[in-house]
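Of the protein chains in this complex, one is absent; all others appear in place.
Showing chain A:
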Amino acid sequence: MSEPLLVLDNITKNYGAIHALRGISFSIARGEVVALLGDNGAGKSTLVKIIAGGLEPTSGRMLFEGKEFLAKSPAEAKAAGIETVYQDLSLCTNVDVVANFFMGREITRKVLGVPVLDERAMEAVVARALANAGTRIPSLRTKVEHLSGGQRQAIELNRFVHWGGKLVLLDEPFAALGVEQTRRGLDMIRQVASQGIGVVIITHIMQQAFQVADRIVVIRQGVVAGDVARNKTSPDAVINMITGETLAGAGPAG
């Protein structure tokens, strides 16, 4: 196998006396989908925030494309090619669909040397991206506060599919989606991975993990409690890892 896309080496995170992460090590290859599982409070979201630049680890190091990597802000992670979809949606409901899609990456043209938003170009891009994904939203100029939960999540998902990058982190992306939309979302993930993009998806739903992931990583009490290929394990075995009855392939503890 080629060199991994992202390597986590003994990442820890303390909040005062509380050890949220006690030494996480695993790696993600290009085009691989890794499902990150674990009970509530196991440290999954903390880990995602560290990779995405929202939090700094207490110790440990990361290699991204073989180079030492530590994002100090989401902007740095984004510049390196890491896209994140958070559990609590990252949309500004007071602006329209187009503005959200292009948040922080607006297309501009110069008027008298001043950058001016090119609304028409942006709207065309968004219309194409949503059409490709089969998402229907009545008007792209509708403010997001007037859209349903499912439509909002669809915007987030389409946004990451469109911008792609090299690594995508998804923190419970399907929480508000219906059955059909979830299926489409899972298809999107496979499609993104087939372009050589690494995907980390946090989920609570075992069935989803087995549907989409190549590899399953289980975190329990801040350490890796299991790291197995999907086709070499079963939902029951994974549940045992999550609840702590077995420690198959456990990472370093403490």
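Basically, contacts are C-beta pairs under 8 Å (C-beta built on N, C-alpha and C of every residue); 3 or more make two chains touch, one makes a residue touch a chain; residues count from 1.
Methods note: contacts and distances are computed from a predicted model.
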{"item": "Listed names \"Glutamyl-tRNA(Gln) amidotransferase subunit A\", \"ABC transporter permease\", \"Quinol oxidase subunit 3\" or \"Protein ALUMINUM SENSITIVE\", with the criterion being the UniProt name of the chain not displayed", "value": "\"ABC transporter permease\""}
{"item": "Contact partner of the left-out chain, one of A:S59, A:S90 or A:S194", "value": "A:S90"}
{"item": "Sites on chain A contacted by the missing partner chain, in the whole complex", "value": "52, 54, 73-75, 78-79, 84, 86, 89-95, 99, 103-106, 108, 114-117, 145-146"}
